[in-house]
Structure formats: structure tokens, C-alpha cells
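Every protein chain but one is kept in place in this view of the complex.
Up next, subunit A:
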Amino acid sequence: MAEVAYVKASRIFSGNPPVRAVDELSLDVADGEFLVLVGPSGSGKSTALRMLAGLEDIDEGAIEIGGKDVTNVPPKGRDIAMVFQSYALYPHMTVAENMGFALKLRGVNKAEIKEKVGEAAKLLDLTKYLDRKPKALSGGQRQRVAMGRAIVREPAVFLMDEPLSNLDAKLRVETRANIAALQQRLGTTTIYVTHDQVEAMTMGHRVAVLKDGLLQQCDTPRALYDKPANAFVAGFIGSPAMNLKTVPLTAEGAKLDGIVVPLPRTALDVASGANLSEVTFGIRPEALGIIPSSSTEDGLAMTVELVEELGADALVHGAVRIGDSSERFVVRVDGRTPPTLGQEVKVAVRDASEIHLFHPESGDRLTD
């Protein structure tokens, strides 16, 4: 058990110009917390994890585990366990040997190793497979062995590098819940890397969003969803992605397709203070709705181009004219009454409080 801290930690890959894969990352992870690092590929999330593991140099700044500076400590001195994306099981050892290897290296006596491996195997439903070699296991079983190898060591911190990406969709959802439950039960600080924002939202106590080596925002899943710090986080978190369009501003609000969506006074003040004539306007598909064409309410005229039926609800993709160009919008509607392809529908904002406004250039959030 330990807290983890990145203190302006950077990893710079040589090259011309040098690449700052992780750029002055500062992050505090509390003891027992499940923190998810999420970002698109190349965002530096895996590098950040490998820096914590000691597999990647820390070129600037420092990393602390349990209050102790481990910047120059080799991996074996850091009291961490890691689950690799490829699992990295030792092919010449049985499942039991794989799981007990770290303890064996530490000189723990055989009886104790056997007991601990047995416990972990029971927890992960691997008891039947202890004598098998990894190649005789299925993908899901290998994944569990990799988890078991980490658990048996009882480390201060668990590191997981996309451990579910090699599983099929159904198993992934199942294992996702199992890992979250296991972490809850063991109470071990866990840093989990994924590119899947659904995994990030469902598993993490807090989620840190990275892009190009820079930390964009680190907060609870709910806060990320409700108050994304910038347009990137807004677009990355949430599935389907938030509708983000840059639209002209008027005195009362944002102008879309002839109608003016009223904006809160504070937002308009911020925008006019910054001398903006445009604003990046964001609204989630679930905050939009289709209203009857007979309604007197103002709405956007949208031509339906695609309907994705998910069962409980349906996602309607369509084109809306904004100024001279046609912009695509996604609207989440009731799954039982979706519009048909090519239909003209009227789309309205259900709740003005769910409108997010961002600076059109920097992407920073304008309102609280």
C-alpha cells in the first residue's frame, strides 16, 4: 500500500527534434486509489506507466512511491507488480511457477509460495491449471495468470498496461468488472492504462486524460463527463463523442442554422471579455432530442443519414447546415421510435445547462 506521485516527470526521446513523450507530468495518486491513465495512441500514457515501473528513464522531475523518491531505483527495488498487454508469461514455466517466480527470487520458502499461489489461483479460478504451461491456456486464462502473478507478490502498487485489449468484447466487459472488484477487495493502489474511455470511466476512481504527453485533466469520471476542462477531453470522454462545433456568437447566444441557442450570461461575458466572435459549442448526443415538427419550439433542421440502433436507444446521425457548411450531429433518441433514413427532423437542445463552451483556438473551457 502506498501513494504514488509524479513530480514534473518527463521522458524525452532523442531525435530531431527530441520528442517529449511525457511532458512535466504532475499527478498524485492516493493510497488504495484506482487511477486510470487514458488517451489516444501516442499520448504517452504507456510511457508514463513504464516510468513508474522503472522500465523507462525519467529524464526530468521525479517519481515517488510511498513518499520515497524512486527516480533512480531499478524496477526490482520499487515494490511494484505489472500486468503487461501481451501478458509476458514465462513460456518455460508452469502457471504455478509463473505466479510464484517473484516470491522465489525473494527467497520465500517453498511452502509459503505454494500457499500464496494457491490462494491467488482460487481467487482467479485457476486452480485446475496450475500445472499447465502458458501455451496450453486460452487468452482469458493467460490474462488471469498475468493478474495472479501480480497479486501473489502483494506489491505496494499494481501497474496495468491495457490488460484487456487482447480479450474478446464479452470477456473484456466481464474481466473489467472482475478487476475493479478485485482492486476494491485488495485495496492496493492501482495505475491502469487504457485507450478505451469506457474502461476508464467504469473502472477508475479518478481518470487522468493525456494527449501528446501532456496531462489534460485528472478527475472523477463524473466530473470529466460533466465538466471537461477542454475541447479535447470533451470529445474524448463519452460515447458517442460530444458534438463539438465552432459557431458564431451573437449578443444572446450561439448561432446555429438560423436559430440562436441562448447561452448563460456568464459564458457570454467571458466570451466578450476575450473578444471572441466565435465559440466552440459542445453538446452531448443525450442532451439533444428530436421534437415533433409541429412543435412551435425552435429547432435545428437535420437530415437523417444514419440510424444506429443499440436496443435501449438509438443514435441518429444527421447533417445540419451551419452557415455555409453542413455539419454532422449525433442525437441519442428512444430506441423504439427512431426516425427513418432521409427523414427531415427537428432537433432541439433539451437542457441549456448541458451546453459546454470552449475557446475556439486554445480549446479551454469558458464556463465553470
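In the analysis below, a residue touches a chain if its C-beta (ideal position, glycine included) is under 8 Å from a C-beta of that chain, and two chains touch if they have at least 3 such contacts; residues count from 1.
In the analysis below, contacts and distances are computed from a predicted model.
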Practice task
From the list "Sodium:proton antiporter", "Carbon-monoxide dehydrogenase large subunit", "Nodulation protein E" or "Carbohydrate ABC transporter permease", give the UniProt name belonging to the chain omitted from this structure.
Solution key: "Carbohydrate ABC transporter permease"
Practice task
Have a look at A:Ile80, A:Ala96 or A:Ala156 and name the one touching the chain we're not showing.
Solution key: A:Ile80
Handout entry: Hidden-chain contact residue, picked from the options A:Lys133, A:Lys227, A:Lys245 or A:His317
Key = A:Lys133
Handout entry: Contact footprint on subunit A, counting only the chain that is left out
Key = 53-55, 74-76, 80-82, 84-92, 101-102, 105-106, 133-137, 139, 142, 149, 153, 166
